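For this depiction, one protein chain was excluded, whereas all remaining protein chains were kept in their positions.
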Amino acid sequence: MNTLKKLLTGFVWACATLGYTVASADSVKIGFVTTLTTPAGVIGQDMVDAVNLAIEDIGGKMGDLDVELMVEDDGFKPEIGKQKTDKLVKQDDVDFVAGFIWSHVLLASQKSALDAGKFLISSNAGPSQLAGELCHENFFSTSWQNDQTPMAMGEVLNQQGVKSLYIMAPNYAAGKNMVAGVERTFQGKVLGKDMTKWGADAQLDFSAELAKAKASGAEGIFVFYPGKAGGAFIKQYQQAGLQGQIPLYSVFTVDSIALPKLQEANMEGVLGSRMTQFWVPDLDNPQNKKFVSGFKKKYGRYPSFYAAQSYDTIFLIKRAVEAVNGNLDDKDGMRAAMMKADFPSVRGKFTYGNNHMPIQNFYLREVVKDEDGVWTTKTVSTVYENHQDTYAQDCKM
Amino acid sequence: MDWNLLLTQFLNGLQLGLLLFLLASGLTLIFGIMDFINLAHGSFYMVGAYFCATLTLLTGSFVLALLMSVAGVFVVGLVIEASIVRRLYQHDHLDQVLVTFGLILCFDTLVHLIWGPEGMAIPLPRLLDGQITVGSLVFPTYRVIIIVSGLLVAIGLYVLVMKTRLGMLIRAGASNRVMVSALGVNINRLFMIVFALGAALAGLSGLLIAPITEASIGMGNEIIILAFVVVIVGGIGSIKGAFFSAVLIGLIDTMGRSYLDDFLKLFMSIQNAETAAPALSAMLIYILMAVILAVRPQGLFPPAGAR
Partner (left out) sequence: MKDYLPSTLSGIAYTGVIILLAVMPVITSALGQGFYLDIFSRIMILSIAALSLNLLIGYGGMISLGHAAFLGIGAYCVGIPVYYEIYNGWIHLGLAIVASGIFALVTGAISLRTKGVYFIMITLAFAQMVYFTFVSLEEYGGDDGLVIVLRSEFGNWLDLESAVVLYYVIFFVLLLTLFFINKLVKARFGRVIVGSKYNERRMQSLGFDTYRYRLVCYVISGILCGIAGVFLGNFTSFISPEMMGWTRSGELIFMVVFGGTGTLFGPIMGAGIFILLEEWLSAITIYWQLIFGAILIAVVLFGRGGIHGLLTRSKRR
């Protein structure tokens, strides 16, 4: 009995010391939660590619510390996202939890990371709750609040004299935010609106909705269909013959993930279509040039905005780690450094608001062919300068 | 009332229904004849789409790729039947549900391994990519193609089932399985052919929808539940039942998506109506199935003499 007890104590002690040495190793641990399975895995892959490129570009080091990256797949499910976040926080004891494509996954996971005192950095999702009442001192975003981009689009529609609009978006957190955004700034009449089924089994056949849009006689159609739904929508828009009849205005729909497939399928209707965004591959700043050319060189394709935000995430963390000289227990120091938003960002100069969402420019962009004949987007004009989201006022911080 | 819109939505519903029919016809035969619940039927739908996407890019011809893909999925069906499914005819439904659920996971992951996560587009020939205009009605050409091919397959199946020896065996099998085997028919071969035929029809269904959406992982998993609803509503084992209930469900779904929000706006806020409508129109289908199961469990058109 005594021997058994000794053995057990020894075992537990060995494990405990082992755990201790791992935790005190000279590295910054970054947990990255994204979607790698299901069709949405293509977005997650783009993000992970960008993160790997960023880590390569900084030589795998932040100050004197090595970067240790742990990627977890949320399977597009809030519950799994939460479990993976728990694992990163409790088992791997990461310093930063980053990633998150989907608003609902982020909402389910935020408590696990924030309650444990970790920094949570959204590389894409920007639900209104986290910008408003649920805002937190350790939450930062390298993307945008959901409403901002469609608000810029509403502005563009006003400028172009569009009087009536038909709206289509998927029925989930971001979709509702997008619709709320465009309705806030668009001054014309909304003639119809369809919120379609979303999730792992999203509706991808929009025949009924497109027929309604056409019958409504609207002067424009506004859509938000991220990921593979975007490509499907554009194809059906063209097949239904709406191109030339109802001009298409989109946000987060025609991106570098959808464009190659649209080009493959000869969907030329998408050329010339316009969208708003905080970032464009041809933005003129050194960091962006380095990022876009590096990404194209390494992966042979244009990066998407998801990739751009993920690339920024690593540089934001690097700035924080370097500001405290690698003393990762100095949370206040790291928070203050991130608040300054003075890291080199692919979007150029921006600042953080009280809710730690970026205050940044929004551009109008257009689908064009580049010099090699590859379809991409280029900047047309700046719609908003230093724009802050409207939920910031609900944030008591 | 916008009659043009109504007609367009009717055609959209018909198109969806016929796609469902292609998927459900094989399912109902496999269900009726082998008493086998195949959750993985949707995987053939997906495999068909991926085959067709790859072959269209290789051969440059959509039509050629279509024919080769259907044959390809037929072969995949044969292999799956001979290697796994055959062992399960003697098991209970529970085991069948589990194994075919496992098959779904395997198929989805294999597709991810082979083709990557990003899905594939199928470029259509210019001829099919436009619209057909009749009077003031404008309808996508390709959706007309789907409707026509769905109807052709339905006729083809009708002839096969009603006029051929294989069809006679299928009919006999659907109404009385024991009888057929007692007649000294090579039951193994019959089962194999029926299973592969069903797989090929599912593949055809998947590759027909892919140029509209795209070939993507898990595309069969949601529609398979809808296909089961079609089978149950129509009556297990009945091709005729599958046809009518598929068209009915296609129409309910499309009409629900088109008109339910306007209807709900009459008695709830616009915001709530917009979000409740798609969920309610999806629910309508399950309500239909529950009512039919409760009132007439054998379905609308049960095969003659069954049960």
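Labels A and B are assigned to the chains in the order they are written; within every chain, residues are numbered from 1.
We take it that a contact is a pair of C-beta atoms (placed from the backbone, for glycine too) under 8 Å apart; a residue touches a chain by one contact, two chains touch by 3 or more.
If you're wondering where the values come from, they're calculated on a predicted model, not measured in any experiment.
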| item | value |
| --- | --- |
| Per the touch definition above, residue among B:Val47, B:Ala65, B:Leu103 or B:Val180 touching the missing chain | B:Leu103 |
| Omitted-chain contact residue, chosen from B:Val79, B:Ile155, B:Ala182 or B:Met283 | B:Met283 |
| Given B:Phe21, B:Phe139, B:Phe191 or B:Phe228, the one touching the chain that is not displayed | B:Phe228 |
| Touching residues on subunit B - with respect to the absent chain | 31, 37, 84, 87-88, 91, 93-95, 97-99, 101-106, 108-110, 112-113, 221, 225, 228-229, 232, 236, 271-272, 275-276, 278-280, 282-283, 286-287, 289-290, 293-294, 297 |
| For subunit A, the residues touching the chain missing from this view | 12, 15-16, 19, 36-37, 41, 73, 75, 77-79, 82-83, 86-87, 89-91, 103-104, 107-108, 110-111, 127, 129, 134, 171-173, 176, 197-200 |
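Everything below uses one rule, namely that only the chains that are shown with their structure count from here on.
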| item | value |
| --- | --- |
| Between subunit B and subunit A, distance of the C-alpha-averaged centres to the nearest whole Å | 36 |
| Residues on subunit B engaged by subunit A in the complex (per definition of touch) | 2, 4-5, 8-9, 12-13, 15-16, 57, 112, 116-124, 129-131, 138, 140-143, 209, 211-214, 216-219, 221-222, 254, 257-258, 261, 274-275, 277-279, 282 |
| Touch list for subunit A against partner subunit B, complex | 36-42, 44-45, 171, 176, 193-197, 200-201, 203-205, 207-209, 211-212, 214-215, 228, 231-232, 235-236, 238-241, 257, 261-262, 264-266 |
